[in-house]
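Mind looking over this structure? Questions follow.
The complex appears here without one of its protein chains, the remainder shown in place.
Here is chain A:
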């Protein structure tokens, strides 16, 4: 029992070590300097570059998951109303909007609210009779 678990741990350790080594070949989209800056700001201290790469890859994975969820929302929105006259869903450009992003982020626990529009004053657009002079 102990020996099998010991061997299992060996495999896990070696797998982890291999994975970390493979990280050095992969260049994440988020640059290392940026990750190091924000990690040092939050108190993380490690001179090992592989850990920095691990954090960078993890962040990239997170963002790409959010982006792909937003893409699904965007495609679902385009597919629903099928109009043959004006726009064709296949050719329409995929635009990342705040709406899709907030829907995608809600599943990850991030509540994102976006102002619809900004008005000049609290009484903009109201009827002149109801405005306080």
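Keep in mind that, in the parts below, a contact is a pair of C-beta atoms (placed from the backbone, for glycine too) under 8 Å apart; a residue touches a chain by one contact, two chains touch by 3 or more; residues count from 1.
Keep this in mind: contacts and distances are computed from a predicted model.
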Which name from "Vacuolar protein sorting-associated protein 35", "Golgi apparatus membrane protein TVP23 homolog", "Transcription initiation factor TFIID subunit 8" or "F-BOX/TPR REPEAT PROTEIN POF3" does UniProt give the chain that's left off?
"Transcription initiation factor TFIID subunit 8"
Of the listed residues A:58, A:76 or A:126, which contacts the missing chain in the full complex?
A:58
For chain A, which residues reach the chain that was dropped from this view?
8-9, 12-13, 15-16, 19-20, 22-23, 26-35, 37-48, 50-51, 54-55, 57-64, 66-68, 70-71, 74, 93-98, 100-101, 105, 107-110, 112, 114, 118
